[in-house]
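Presented below is the structure to which this report refers.
Heads up, one of the protein chains got dropped from this complex, but the rest are sitting where they should.
Let's turn to chain A:
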Amino acid sequence: MRLLKSQAILRLVNSYMVDSPQPANISYLWNFGSLLGVCLIIQILTGVFLAMHYTPHVDFAFNSVEHIMRDVNAGYILRYTHANVASFFFIFVYCHIARGLYYSSYKSPRVMLWSIGVIILIVMMATAFLGYVLPYGQMSLWGATVITNLLSAIPVFGHDLVELIWGGFSVNNATLNRFFSLHFLLPFVLAALVVGHLLALHVHGSNNPNGISNNGDRIPMHPYFVFKDLVTIFAFLLVLSVMVFYYPNVLGHSDNYIPANPMSTPASIVPEWYLLPFYAILRSIPNKLLGVIAMFGSLLILLILPLTDLSRIRGSQFRPLMRLAHWFFIVNFFILMWIGACHPETPYLEIGQASTAFYFLWFLVIVPVIGIIENTAMDIATIKKENLL
């Protein structure tokens, strides 16, 4: 027998990446997983090399980043790649999740796969937030101040918890140090979670656009999907190169090129673009604790979908109402993203509140109700036919 199929470790590689039976009909929307894997690898590699030149100290952090940009050989490529791949990471993960929502990839038997994915999303956001603090520009300091202060909303021990996280009485040198340490650690936790995600995927295999098991029509991962994945990987690298070499700061905030100054608060404190929808949800609720709960709830509510999607049909391909609802959800997400970057005043405030309400209603009311309507319509249609016969 070939070594690839008999050797203890290689047979796993074979089982996952070579002979793995894939649905023949999965579309390009199934390419985001491999793109995300590539992103994680790029982030870990560039991050390790950045860490060789970075100094996690409030007095030196900003300058050490400038040192990387100016003095380190190809340092600017390392740093711009790391910063821009972070954005692409989130573009891909949102597309990956949207694909899962559209085709009901969360449904049984893939609930474990979906749940691990939600945890990956949360850990990813934490990692990205920690990383944004490291250059120690104005947005780093004040973003860290705002986000860590969220925990002070927890009753009784909230304030003590925040000081424990800070290692002091404000965001300071100890905070920067531990954030650097955690930013180095979490990507490896992420990698372990990705292994879990793949293990869970491997049990039942990928979902497919038709929403029914297609065990009768499968083709091996290699060469078919290895090369199909490479198409989008090369396209990604092409776009990434354009971003890194021509528009490296388009997705960033100019305030982060001002060294952190605890004595001067920026006019508006905004997180990176990929956190804006959740920032909008946080700000749309006047009560601090409830706002924090809503923000974390807006991520955790993804876990409830396997329960609230009552439709007997998997995916939105053959469900017109759900299709429409899906696109409304996407548009609402974009609106939240836009509102997150606006000042909290009329009319943005009211739009943010309505969008937040819609976000939660989508999971808790719209999805189950559409499922019931469609199931019922289908039953009525078939009962009529039987009676006529």
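Convention: contacts are C-beta pairs under 8 Å (C-beta built on N, C-alpha and C of every residue); 3 or more make two chains touch, one makes a residue touch a chain; residues count from 1.
Everything below uses one rule, namely that contacts and distances are computed from a predicted model.
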Options "Ras-related protein Rab-8A", "Cytochrome b-c1 complex subunit 8", "Dynein intermediate chain 3, ciliary-like" or "BBSome-interacting protein 1": UniProt name of the undisplayed chain: "Cytochrome b-c1 complex subunit 8"
Selected residue (touches chain absent from view) among A:Leu310, A:Ile330 or A:Ile373: A:Ile330
Of A:Tyr76, A:Tyr224 or A:Trp338, the one touching the omitted chain in the full complex: A:Trp338
For chain A, residues in touch with the removed chain: 19, 21, 107-109, 203-205, 212-213, 215-216, 218, 312-314, 320, 323-324, 326-328, 330-332, 334-335, 338, 346-348, 351, 378-379, 382, 386
